[in-house]
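Every protein chain but one is kept in place in this view of the complex.
As written, the chains take the letters A, B, C, D and E, and residue 1 is the first residue of each chain.
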């Protein structure tokens, strides 16, 4: 488990997110809300908010935009110790544009992340001490997919973190606009031998990973084929872009047990982006703190549900809030309407 | 069909729309959102967004406000070739103030459009070539209602466009605050002999046009009494100011056929204004492009439904988006939650 | 009933309310919406909007913040004749921070009101003529709870207003973060002998006032134990932070009659704060204008329901709007979708 | 001097002022700042801020815009007792659009005030008691210029106020876009026999009033030809749209004395509109409070200079601030940089 | 001079410009102002505002950002007939981030324009008819500098426009962050044989073009070495980031005459970006309309000076405003302070 300076280190791209306010469109209007986002930052941030020590490895341009992102990372309570700065003329921050949805209009995203500074990251830039500094390492399929270089670097990093004593968490996070199912499958199969905690959606299991049968059997199969210990699959029901239901299933291979709970219903979706990452953060918090699938499930479902109500990618709920949401969810009696 | 430089020319008043942001009230607050709007501009804009060439005939003050409107018209992809500028000291831009609703508070509008520059338009100001430049001409009952002069000018323009080979589209758009039912009925009966495509709500047919019986029979009756070829009637169900259902019926007299489809349900209403005009734009696109009532219906219902999610009067959905909304509406299977 | 210069005078703290816009969190973001609020100001403001003459007794710091509040009070149509200014170095305006909710996130409030200028108010500062200037006086349990001094001053003021011929209205408004149930019970029992119109929630009756049995019997009990003439209890059903149902029950002891009506359902909650005070204002208007429990109920339910759709503490609906909402609520037929 | 309920009553049009924020242009952008303004409101507001009791006679549409204006008038501390509401379908609020300047771009204004509700005001609507309620009455040439009706009504009002014992203050405020020099001269000559305090710029004296010679002689001439007691003329030096110098001269006919002081220099002009009205308010305060031309001059120069730093038409400086500005202006020693 | 459909066609990159509002920094804050900009768009827009018909050739991504830019181009009155859309997965819109300055802080820019869609433009995509459609063609050294491909394509386009009968205008616009002085010199020497109107700063002439001697001799030298007819050099004096002086010199080789005028002084700089392009637009307007160096100089100096007061890259002054600024600049007498 490393030297324990960190509970969690993640690795991935951090982007500038630009979105028109309210329900305005990208094609119109005079302002963009300016935020930081990225799957692995979202996860590190969620775990930090819950009280653990987290950091992120990433590569940012050495300019004002990179500084903005660094500041925002720190604002979230995530360590910037392992940020690498790109001073080359090609240095750039990946961007994505996000527009809210309202039935029957779907939310939509335009990516402009090609050739961002992280795509030229080298293992040599990453200090050796990081591999033994943390109890857990997390990354996602997005990082593998960025380009060939990040795929190779990430695979090697996973190996080294494992060697350094960290648990390895991996979120498949398949994005068809980044790579093909074939490439994704091959790359992910390469790293599954090192993964302890796996996040994979039912659709990704079936289509990209070519699994068949019942969901529970599919989840279990990863633990049979690989030394994966925990498999997590979310169930999101999209009633409309502004109203979701959400729950998840966790399989603990060591106890050979499935954990579930009743869904959060009628979630008021203010900003859906990052709610999957918030789920990961809740589960990882549960595992790091309690090593208990049921608690991990409760934290994951609560952090994900409430993230939908928060503008931007990044979560903003501390432990007190999450604990109170879990209590309300599990309570049958009346609860106060307002936190005073 | 004219010389085909334009697919659609519309005629009507363009106003400045001022509205408090979010759910603030007109009676309070320090800012107004500043937008352009007007039924016939909304129609021309919707058709332009779908890829056809459109223009608008209107009369604007020769001042900074008129320039703002001209710029916004161009922003929408609508031609400003036939805008007329009023340099008189009386020149003014009509204004309307709009405030959002939330149950049990209804949306509300305050008009300040009297004596606007368009009310003093003269046929002499309109270049003769416009009448032969377009495949279709569209206007609405609002333009007839502005004052006696616009009623006369509009009637004559309809005649000339018809003569010039254009199809004539007309939206009854009865507004009780502009004129009486008697005046409206008389004026509209004057122009129905020239109308090819008629938009009329069931309530307007019954009250203002004094029709009785089944809706379908009412719709058909216009085609029996006048050379009207297509009659369109929308069905909007207002669940709350923020939640509507919507569909429509189209009657094609030449094929003697009614077209319908299942309603769009649980539309998230961000801004209801202009959704009727968006319907017109979808139908006219369908007719201009495919001359097919079923397609016109699908486009009309989709453009109207999605307009409700767009702030302001003006639509903002291009063909790709509308086609995707139609596909989703017609599909029974699962669809992606997000456009990436 | 005093000299009738005022229909209603209220007494209470007026605070600066700071809230992040939209669904942003207090812990993030760069701006606060800046508003005035406070239970008794909300009541005076609601009654003024409906057309009666109201004023408020309060104590404000003699600085720019106090001036802001004074200006806002006047903006609401409430008289500032009885505002007292605190020129001491300790002068301060109480503040509260409010954050919106969205399921499963509850709205939340952080108070910073200790030692505000009103807590050092003295009876000597209040002009004697106020006690005979008004038809009705209103205050709430919050004012009693601020500190020992306000409790004593308020109790004496109630006595004097009663003596001056005013009806006394009192809203229990129990706040557990301000005082204990025991202290509240004792203080309120001290003033109930002077109260004509009592607002008390079912939960407060049961817990703080230690009542048992059926709600109607509980309501009646106040009029049996004290010379209370009217008891009002609201029923709010919180479907989600953004969707409520609402109605109320009023008991008129003189007629020994209960008044009820069907609830307002699916209220779109934009800002829930102040909707209880808006209820009080509607009921007091009904009593002052018509002295009729059924009308008071109708006004109270309407003013409360619509307040939920208004940003900020303060109501913003005039008599025309409230009357129209009541008509819609009581009508079974179709109603227009839009106020033009 | 009337019954002294008011120190000052003014009469004039109150408009909605719409302006793009910062240095944006009217022809672009998505928002307008929404404010109230109008010469006579500005004067009443400035005098109220300094601590006297003021009111305004005006005519507003009976709609949400009229309510906004009424609320803002009260916010300023000005009485709304004499506002008249126009319930006719023609009711409208005059509007003006204002855009800031920056060298070499001048500020600019677009007016849309024709046919506003005040142009149809009738003497019958004005309660008789107003004429004996105040120590002073003020209006300006703008009110005379609106249309024939306001010219006649204003002239008669001036007569009645005079009769009722009020001092009459009049600001020539010549606006070439409202009327010709001939019409203005004739109308103003009609009222000069009733005027006690006259505000007239040097340019207006020379061009519109056709005076010649030295400024001081011109100022004196009004008091020789008419029973005018005090004549005030401002000297503004426009270094750039963002930098002005300002002072004024006052002639007191009874003492046959001219008052002057060194100019305020390098005024940071944030919003120039209303600084002339602020001057009037300072002078009238000085006369009402001290009946002393030197004090009136000091107040007028200070209120005008500081108004330039305030966004919007309306002043926002209370007596404490004005006194401190006067002290700083008259002091030669070092002054603190910051008010803590 | 082509078929005269256009007075001016320009070619260049159009970027998204993102800037923090007011004086906030890129490294902080939650919003970016979102604007369109690019040297050649700025020029086309300025000339369109003055009343001529202009268009732009550029290449935009086929996504919502590309649509935003297209809409903005049209808003400016510039034709979008020759925009080319990039549907490839690499499609991207170049971005630049701009931050305002205030002494002693300089304005600063961060570019993120590498690999934008225009860098992959091909001559085949440009319709042949464009080369004979216009009286003048304009581009700048920035377009040459983007990459090798744009350098080649631009050079060939210049050749074809010349062949098609258009005058060729070229602004050296040397940017050290895009290419070396050697590369710039070589590329520009390649195109100078085709250039009619040349814009080159004194510093660029001396350093990049390696000229020596007096400025006037340097300007003349271009017309001796190449068939250049007009050479324009601006003189900007930066007093502070918020205060500039500006004038220019134009040499007309055919008349062998230099044109100058007294500088605009104490320009209030709100946004300096694009003021060089505005200069070009004024000069080109003067040449296209009057073919007169003195008039071109007056228009260039005025359009440039006033652009500094306009937020964003794009100018916003129509002919009426520019003419009035020129009149004020040339007048010695008093001028009105305000445009009413």
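Heads up, the rule we're going with is that contacts are C-beta pairs under 8 Å (C-beta built on N, C-alpha and C of every residue); 3 or more make two chains touch, one makes a residue touch a chain.
Worth saying up front: this structure is predicted, and the values here are computed from it rather than measured.
Novice: Please identify which of the visible chains the hidden chain touches across the whole complex.
Specialist: Touched by the chain not displayed, across the whole complex: A, B, C, D, E.
Novice: For the chain that's not shown, point to the residue among E:165, E:193 or E:241 touching it.
Specialist: Missing-chain contact among the listed residues: E:241.
Novice: Of the listed residues C:28, C:159 or C:289, which contacts the missing chain in the full complex?
Specialist: Of all options in C:28, C:159 or C:289, contact with the hidden chain holds for C:28.
Novice: Where does chain C touch the missing chain, residue by residue?
Specialist: Within chain C, the residues that touch the unshown chain are 18, 25-35, 63-65, 67-68, 71, 90, 92-93, 95, 97, 99, 108, 110, 112, 114-115.
Novice: Can you name the residues of chain B that touch the chain not displayed here?
Specialist: Touch set of chain B with respect to the missing chain: 29-30.
Novice: Touching the absent chain: which residues on chain A qualify?
Specialist: 67, 71-72, 74-77, 318
What we mean here is this: only the chains that are shown with their structure count from here on.
Novice: Remove chain C from the picture; does the complex fall into separate groups, and which?
Specialist: one piece
Novice: Both chain A and chain B are touched by which chains?
Specialist: For chain A paired with chain B, the chains in contact with each are C, D, E, in label order.
Novice: Which chain's mean C-alpha position is the greatest distance from chain C's?
Specialist: Following the centroid criterion, the farthest chain would be E.
Novice: Averaging only over C-alpha atoms, locate the centres of chain A and chain C and give their separation in whole Å.
Specialist: From the centre of chain A to the centre of chain C is 45 Å.
Novice: Can you give the whole-Å distance between the Cα centres of chain B and chain E?
Specialist: 40
Novice: Where does chain B touch two or more other chains at once, residue-wise?
Specialist: 22, 25, 27-28, 67, 71, 75, 108
Novice: For this assembly, give the contact graph shape among line, ring, star, complete and other.
Specialist: complete
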